[in-house]
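Here's the structure, in C-alpha cells; my notes come after.
With one protein chain held back, the other chains of the complex are shown just where they sit.
Up next, chain A:
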Amino acid sequence: MINVQGLGFRFSLFLVVAAMLVVLTTAEFFYRATYENEINEANNDIEELFQTVGATASIAAFLEDEDLAKEAINGLVKTNKILAASIKSETLYYQANVTEAINKNTEPRVFVVRHPFMPEESLAEVNVYPNFEYIISQAEKISTDNSYSLYAEALVVGIVALFITYYIIISPMLRVGRSLHKITPGTNERIDMPDYHAKSEIGALVKDTNQLLSKVEEQFTQERQLREEIEFLEKRFRMLFENAKTATVLMAENGIIELRNKAFNDLVEKTGLGIKQDYGELLDELFDTPEAMKSALQEAFARNEFATGEYKLKSSADESAIWVQLIASPLITEEGERYFQLALNDISSRRQELQKLALQADFDALTGIYNRNGGEKLIAKLMRKDHQFALALIDLNGFKAVNDIYGHDAGDEVLIFVAEQLKEKIRKNDVAIRWGGDEFMLLLQADDEDSVQKVVDKVNSGVKQPFYFNNETKPTVVSMSVGVAFYPETSRNLHALIKLADIAMYKAKQNKVSAPDDYLIFANQYRLDDEDMS
C-alpha cells in the first residue's frame, strides 16, 4: 500500500525529518527561553504572593500581632514556590522553615513591610526564601513538555502535510500516472482530468500529455495508412512479379541472384540445371551460346542501354530446345551499386510454331518430302546460283486404280511408299519433291542423260515393287512415267523448263502399255523454245 520510493512517503519523511531537525535545533533555545521565563515568572509570583500577604504582614507589624504575622508567613510558605519565610520587626519575629532554607544556602528575597496608615514608615522586614528546587524542576518540566509538544507538533504537521499532499498532489498524480500507464499510444484513449485540477499544474500536465497523445495518434494513423498503402503496393508488386510469365531476376554484378520469380525457377528447372544461387556472370551457364549472348549484352551495357536478343538455352537431352527472348538492363541503385535486371521470355513454342509453319509451307505433310512450293523455291535458288541440274517430272501409273479399289488411305500409303523410294534411291545431293497429287519431281545433279537415266532407273526399280493390301493375295503394282529437262540446256526459264519436262513425261505416258520400258523421255528443248519464245 505504502510505496517507500513514492512521492507521498518521501515527502512526508523529508517533512518530518526537517521538522524534527528544526525542533532539535530550536528545542534547546526554546528550552532555555522557557526555563528563564519560568524562573522570572516564579520571581514575579513570589512578589505577587508577598503582595497578597503584605497587608496582613503590615497590620501584624503595626499591631505587633503574632497571630497575624503567623497567618502571613504561613500563607507564604504554603505555596510550593516558597521554601521558607520570616518576618522581623522591633517587637516581632516569626519564621517558618528558615533553618532548612539556610542549610540549602538559599538567598532570601527581602521585602519591606510598611506602616499600614503611614506608608512612609517601615515597620518590619519579610524574608522570602524561594523554593528554587521546585521552581527549577517546574521550569524544567514545562520546558521539557514544551519540547515534547514541539516534537508532537512537528509529527502532526508532517502527518497533516502528508494527508494534504496526498489528496491534493499525489493522489491525482497517481491517478494520472495509472491512467497514462494503461493507455496504448496511437489509440484514442486519453487521460481523465482529475477533479478540481483543470487549472492546476497537474491539469496543465494532463492537458499537455493529452495533446502529445493526440499528436502521437495522428502520426500513428498517418504511418499506419502509409504502411497499409505500401503493403498494398508491395503486395501488388509482389503479385505482379511472382505471377509474371516472364522469368525475371535481379542480379548483382558478380552474378548472385538477389531476386527471382517463380517463372524463372520454372525455366531453370526445364534446363535441367538445379536451383542455384547463381549461374555465372550474366546467367551464362544457362545459355547454349554464352559467348554470343555475353558480348551482345556487354556491348549494350557499355552504352548503358538495355540489350535484347533471342538465345537458346542449354537443355537436357530428352527436352526439346528452349529459346528465350532476353531483355537485360543495367540498374544503378541510389547507393551506386550496379545491378542487372534480366527478363527471359520463353519463346520456344512460338519458335516451334514458326518452324512448323515453315515446314508446312515447304514440305508435304503426308510424305515429308518437299512440296511444290518448297520445290519451286529450291529450283529458283538453284537457278539463281546458276547450278546445272536435271529436272525429272514423275507421274504414277495405276495409282488411280489403287485409290478407287482400296480407298484413299491405301492411296496415301502408296504415295508414302513412293516418296520413300525416291528419297532412298536418289543420291546425296539430289532432291525429291511431291509436285502434287500423284506427280513427283526429282532435281538431280546431272548434266548428261546417262547419269539421269541411271538414277531414275534405280528409283523406278524401287517403285515397281509389288504391294499387298488387306491380306490380298494379288499384288498391286504402280509404275511411273518420267519426263526430263536440263537446266540450263533445255531452258533457262522455270515455267518453260517444267512445261518441257511435262510434255516429255506426257510422251512417256503414252508408252506405258506399249513400251513400258520406254518410260523415260528427254525433252526437246529447241522446239519448245521456239514455240514458247515466239
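The rule is short, and it goes like this: contacts are C-beta pairs under 8 Å (C-beta built on N, C-alpha and C of every residue); 3 or more make two chains touch, one makes a residue touch a chain; residues count from 1.
The criterion applied here is as follows: contacts and distances are computed from a predicted model.
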Of the listed "Ferredoxin", "FeMo cofactor biosynthesis protein NifB", "Alpha/beta hydrolase" or "Phosphate ABC transporter substrate-binding protein", the name UniProt assigns to the chain that isn't shown is "Phosphate ABC transporter substrate-binding protein"
Quick one: which of A:Phe62, A:Phe132 or A:Phe340 touches the chain that's been left out?
-> A:Phe62
Which of A:Met118, A:Val157 or A:Leu212 touches the chain that is not shown?
-> A:Met118
Mind pulling the chain A residues that touch the left-out chain?
-> 56, 59, 62-65, 67-68, 116-118
